[in-house]
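Missing here is one protein chain; the remaining ones are kept as they sit in the complex.
Let's look at chain A:
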């Protein structure tokens, strides 16, 4: 590890604090308590502590990739003379910094459209050909609670829709890197070009900057990126980035974990594969895999075998990979 090559990533994407409401760490447990009966099971949410633990473990921590040189202002490099102990300390702090950089952006359900009409004033019809947009610029209100109302030429006073809100908040409270109109990269045809160049991570970062996490555009772009990654099998592109958790969550919810499983087995990441199956069982507790696993109290390789038998569409491939792994581990011990 050469410390000279380690340069801190610009925190561009992290200047944006997520304005989404902060969910408690184990929301499903809270809801379970609320519902009363222990049998009623609520689906685990993305932001549960257990789910987040599994996802962080699967994401991995490749320091070289996290701190790779990125495009920034040209400065002469700084050289430091360090003892071994100091190098250890510096590596440790770099690791912590990387963990903070790998914090996952939230996965939220799509926001419901706003259709609130505050007043209908027919007497004002025809007063003007343009709409009036009134924004409340009081400093201490969170952006989600701000009043943005529109007076139409027909006289109705209505609340602004989500897209209008985003645009007008960007006018009065601009966020760095966000543009008033979405860049044309986010159209379908242009997305395909970008994916052809293997720039999924940049795309996701750009999407993070431009859209709110619960807007339809954000969800659409993320879905398109994940679909393309899954089709091409290029999971490694996102492996040590903060988007990997989102990818895994999407695949687990769509029950299409085969490609990822095979990729992990080929790269000899057995622990990750086991955690993946564990997560799958948590999210889909009524599937055959989960029920068999809970009845047999399976761990480790057995979980994988159950998964290969029951759920996977490419069962043969998974079993082959498992056998190959067992062989190599047997040879290495012998």
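Here is the rule we use: a residue touches a chain if its C-beta (ideal position, glycine included) is under 8 Å from a C-beta of that chain, and two chains touch if they have at least 3 such contacts; residues count from 1.
Here is the rule we go by: contacts and distances are computed from a predicted model.
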In UniProt, out of "Serine/threonine-protein phosphatase 2A 55 kDa regulatory subunit B", "Small ribosomal subunit protein bS16m", "Multifunctional methyltransferase subunit TRM112-like protein" or "Elongator complex protein 4", the chain dropped from the view is recorded as "Small ribosomal subunit protein bS16m"
Answer key for A:127, A:193 or A:254 versus the chain not shown reads A:127
Selected from A:49, A:93 or A:119 as touching the chain missing from the view: A:119
Spell out, residue by residue, where the missing chain touches chain A. 118-119, 121, 123-140, 147, 149-151, 157, 167-168, 171-172
